[in-house]
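Heads up, one of the protein chains got dropped from this complex, but the rest are sitting where they should.
Up next is subunit A:
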């Protein structure tokens, strides 16, 4: 082993340096082979989460202004797409197609009970997660990635700024908070979308819809709903910040980072959604009975 680490630097030419003193453009970044790369990224994201949490609880608490600004940016970007997507989708998928399943069973008057499943448990949460990831997460990732490839993040670090505290912590908590806030709004909107389908397409009364909805709406659903979207927000924040902070390779690198961040966030949202719903339905059997 001793011979392998011998220093013979004088004989070799530095990488990227041609013999005539010319410089060659740097080679495109080459990561680890695929499975190792995945493990590296997962570890990096976990590490970033832990660092963020530690930075959040340690003084000085100087990230409040940035936190409010990020909350406002998320609201500004995601509000209209989220409302639009949820209204249209809840009218179509659970309202019309779900209604045709209930029409098969001749119980379209129970569409309100279907809405508990469709909106509160499934649709509102993952549309929320996807729109926040697709609109706010991409913007955060593009912002951080552009700063990274222009070496602004390194410059900030040289100036003695704690990057985790000034950049990541506010985004982490802003996405977590705004995902939860939007989720309640989103759930309400999706209920309205289904109510419209209920009244216009299936010709049922709004009172029947509301009464079957309210008699099936349990606290376990709300608790799991909140827990789920809170975790969605944190997952999206960590993935997008990690990918943005580790962007490399110019303009193409920023685009690639945003692309990967969206894909990883979407996959994480869906896998986590399935796991937590299985847990909810298994652990609280009363959520799957109709009253």
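As a working rule, a residue touches a chain if its C-beta (ideal position, glycine included) is under 8 Å from a C-beta of that chain, and two chains touch if they have at least 3 such contacts; residues count from 1.
Everything that follows uses one rule, which is that contacts and distances are computed from a predicted model.
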Worksheet item: Which of the following names does UniProt give to the chain that is not shown: "Spermidine/putrescine import ATP-binding protein PotA", "Serine/threonine protein phosphatase", "ABC transporter permease" or "NAD(P)H-dependent oxidoreductase subunit E"?
Response: "ABC transporter permease"
Fill in: Residue, one of A:68, A:155, A:220 or A:271, that touches the chain absent here
A:271
Worksheet, complete the sentence: Cross-chain touch to the chain not pictured, restricted to A:63, A:114, A:224 or A:242, is A:114
Worksheet item: Among A:188, A:223, A:252 or A:283, which residue is in touch with the absent chain?
Response: A:252
Discussion item. Residue by residue, what part of subunit A touches the chain that was omitted?
Written reply: 81, 84-85, 88-89, 91-93, 96-97, 99-105, 107, 110, 113-114, 117, 121-122, 130-131, 134-135, 138-139, 141-143, 145-146, 149-150, 201-202, 250-256, 258-259, 262-263, 266-267, 270-271, 273-274, 277-278, 281, 287-290
